[in-house]
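Note that this complex is displayed minus one protein chain, with the remaining chains in position.
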Amino acid sequence: MSTFGNILVSTLVQGSLYAILGAGIVVLFRSTGVVSFAQGAFVVVGAYVFYYLNARVGVPFYAALLLALLSMFVIGSLIYLLMFRRLTGAETFVLVIATLGLNVVIQTVVILSAGVNLITPPEVLSLATLGVWHGLGIAPYQIFTIVAAGTLLIVLQLILSRTRLGSQMRSVADNTLLAALMKVHVHRMSALAWGIAATCAGLAGVCLSLQTPLDPIGLQDIGLVVLAGVMLGGIDSVTGALAGGLLLALVQQLSITWFGGQWSDPVSYLVLLGVLLVRPQGLYGSKGIVRL
Amino acid sequence: MSTLRVGAKSGKEPIGISGTGPRRTRPLGVSSLLVLIFVVVVLCVVGSEFDLYLGGLVIIFALSALGLDWLMGRTGQVSIGNGPLMAIGAYTTAIISRHPWAPFPVPVIIAGLIGAGTGLVIALPSLRLRGFYFALTTLALQFIVQFAAETYETDSGNFSGLTVKPIRVFGHSFNYGVGYVALLSVILVLTVVLLSNMYKRLPGRMWRAIKESELAASTIQVSVRRWKLTSFVGSSGLIAVAGSLFAYYTGLVSSDTFTLTFAISFVVMTIVGGMNSMAGAIVGAAVVTLSPQLLTSISGHFPQGSWVQRDLPAINSGLYGVLVLLVLLYLPTGIAPSLQNLGGDGAKRLRRLWGDSPAAPITQKTGIPESPPTNGLHSSSATLSPQAQRHGSGDRSPAPSGEERDERSTLVQGSEARTLLTIHELAVKYANGATALNRVSLSIRENETVAVVGRNGAGKTTLLRSLGGFFGTEKVRRRGSVIFDGHEVIGATPVQAASLGIVLVPEREKVFPSLTVAEHLRHLGNAEVARSELPEVWEFLQRLWKSPAGSLSGGERQLLAISLAASLEPRLLMIDEMSLGLAPVMIERVTEVLLGLRQRDRLSLLIVEQNIAVAERLAQRVLHLENGELRPGLGTRPVDGDL
Partner (left out) sequence: MTRPSGADGIRKPVLKVSDVRLSFGGIKALDGVSFEAFEGSVLGVVGPNGAGKTALLNVVCGVYTPQQGTITFTGHSLVGRRPEKIAALGIGRTFQGMDHFSGFTVADYVLLGRTPRLSSSAWGAALLWPAAKRGENRQRSEVLTVLEGCGLEAYADEVLKGLPYGIQKQVDIARVIASDCQLVLLDEPTSGTTSSERELISASVQGLIDSGVAVLLIDHDIPFVRAHCDRLLAMNYGRVLAVGSVGDVLADPLVREVFLGIAT
């Protein structure tokens, strides 16, 4: 496969991961005002739960996937109900610190349950490239990741724009007090938003587990790097999560190709810095969220 | 968005601000300093070498935490930049101290300057952005600095880090022990004194003003930008100095040390110890640094090979996560201020404020039988009671004359409808102490329309909000009793009130700008009910069906809002300032709609109006709210003298 093909496919795959993660962050931010630094931990949990179900218990692929996503949803909602519900209306940085703390706690729980050593899951979807066409080759696990991202984004978009639930969530994002006055159960919507964010992260975790060994410490880095993509796209726009995710992935791939693999992260954070300095609201974000 | 709004703030309570109650901020007082010195002396006398090592480490971390307290606790800026800043200080020291022209304390000073410069650079763009943007900047800084450090180590061949020779002053080498701890303590005490001097004077006031409200501060001559920058630059310099000392102390500077976890641990220190408190920063540093040690010795008691021992590092780092969460959720001011506030005068001063406990939570049906049929008399006489006068409300209006009383009672007693809502001596105060309602009593029957008129600021909106419910975070204090359909609802949240059948259409933001008309009625409300109850409005809204509500005119929004509210099948529908901002034609239209709605069985209407004509047209009874107190509406135009 040519370099171009390599970069293109990697960008799509990595960008898909970022889009999935980022969409969860955006939905959560729009509904609750919380910028979650905890997505990384949910990625880890999702990956491990799927591995456990699929490789240890023997649940077939799609069933395991579904179960993993369901459990992530439940976990996310519970986290809200037990923790963040108490912090409603707290200052921004309290919430930031709380999600950082949550990240660590969840990670620790995973380490205590599964150990800190790398676990290489058996190959679930083939890692082999399916032929090469004009210099382009793609493997089944990569197809899966891209399709999963696309599906998730479409489903999210449909839920938000076509369903009763979606309208209720958007109403809470627009004006929480008015929503409550109009009989919308705001706490349920917040729990839902957390559930969605955790599910998104879980899906990203499953996709990651198809291509890399499981490592509770390393896997959760993506939860922070994705912030560069989210800010690039605009933190209150799901479209932004997609665009920003893809752009970030592209920049990363180019850096890896030109400078070497270890430059991927630093460049991402340079992108983040750049966005914050030059255009804090990102490509698609609204200006109002930015200023004091 | 401006924070200079009318009325109560949105209830966000700053964490750790040293007033949990009305206590004066005390920068580290003389007594606390003495305690600190005492502890250090004891440590030097009885501590083992390892204890002394730990003690020195705690002091260095305390310096770093003090820097963060300056930035976060005093000035209110969120930062996870302690890691990178200490790294910058440490590496600068490691590199420069090798040169003969740079004996101690030259590298420390240079490290401080470079740290300060870094603070300046990262701060400049964030001056006008919201809090978490700066936090993200420091996050980015963390990874960039860590990467730069790793790359430097690899490229220069120092794979396990840079070694730093110990401090030499006048030929004497400092190695671990009493001498080192003493030196560090002196530096700590000096820092505390310098900071305290600033906090007690103008700089401290400037930072606190910025922390409380940047926008408001700028309007009263606080040079926000300048002082924000000073805080960034100063704290960054201090943290870099701590990093420099760290390099000397541990003798090894390695990129493995300055991880994100390391950076976050300083935030944990300030939160756990208590923000806006130097004692808190020091206590927090001690707690966070020593608890892993404590844990290690505890785990020694566990059987060999148990999970506790095997996963110790993980537990260590998980520990601080748990600490943070526990403190954030249960001890919002942190450990040190909580201890300080154990003193009783906090409670005494709280009592002076108003004295009463927060409103009772919503209870089940109280079992109170329907109140005896009331007439307008009940409301007016209660407010003019001697109690009202005793509370200092000097407003005296003449008691309604006998003639007026009869007139009013006929209006109401005509119907045999039962009472839906009884408000008794409702008093409402906002979090800042402002009195919004002062012992209001009112009752409304089923199928009755009552209007409350009055000037702005009289408390009309508060009255409706009290019925419609407040969020807990709005920190509103309510006293008295509000019984709706047999339920006590004085402490209700908006969702609870709405589920009982109380629906409020607010004055300003009454629709959701990004939702379409269709989504309002079909997804939030009940489309069938909307269509059957208000068919004319339904028809009218059809041509706007797909438009986002944000694009609707004032009158269209009002119709949409009323339609939505009506579709929720309320027992009590409340509308705040229906006519505000509407053209006369629209007012007429909406009035017709409401009159039609009233034909519905059991629907009561409570409207608040500035416009007396509208109020009289719609309502069977008009009441007058003046400075938080309810008076019977006279139903006539006010005379000149009142203007």
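As written, the chain order gives the labels A and B, with residue 1 at the start of each chain.
Rule of thumb we're sticking to: a contact is a pair of C-beta atoms (placed from the backbone, for glycine too) under 8 Å apart; a residue touches a chain by one contact, two chains touch by 3 or more.
Small disclaimer: the values here were computed from a predicted structure and weren't measured.
K.L.:
Touched by the hidden chain, which of the shown chains?
P.N.:
Even though it is not drawn, that chain still touches B.
K.L.:
Just one of B:162, B:209, B:476 or B:603 touches the chain that is missing; which is it?
P.N.:
Answering carefully, the residue with contact to the hidden chain is B:209.
K.L.:
So one chain is hidden, and I want to know which residue out of B:80, B:188 or B:224 touches that hidden chain in the complete assembly.
P.N.:
Residue touching the absent chain, from the options given: B:224.
K.L.:
By the contact definition given up top, give the residues of chain B that touch the hidden chain.
P.N.:
The list for chain B reads 2-9, 17-19, 21-25, 194-195, 197-198, 200-206, 208-209, 212-213, 215-226, 230, 234, 349-350, 352-353, 391-395, 429-436, 438, 453-458, 507, 577, 580-581, 609-613, 624, 627-628, 637-638, 642-643.
Heads up, the rule we're going with is that only the chains that are shown with their structure count from here on.
K.L.:
Calculate how many whole Å lie between the centre of chain A and the centre of chain B, each centre taken as the average of the chain's C-alpha atoms.
P.N.:
Averaging C-alpha atoms per chain gives centres 28 Å apart.
K.L.:
Residues of chain B touching chain A in their complex?
P.N.:
Listed in rising order, the residues of chain B that touch chain A are 1, 10-15, 72, 78, 80, 125-126, 128-133, 135-137, 139-141, 143-144, 147-148, 150-151, 214-215, 260-261, 264, 267-268, 271, 307, 311, 314-315, 317-318, 320-325, 328-329, 468-469, 471-473, 493-495, 498-499, 503-504, 506, 509-515, 519, 522-525, 564-565, 568.
K.L.:
Could you list, by residue number, the parts of chain A that touch chain B in their complex?
P.N.:
Listed in rising order, the residues are 35, 83, 86-94, 96-98, 100-105, 107-109, 111-112, 115-116, 163-164, 166-168, 170-171, 174-175, 177-187, 224, 227-228, 231, 262, 265-266, 269-270, 272-273, 276-277, 280, 288-292.
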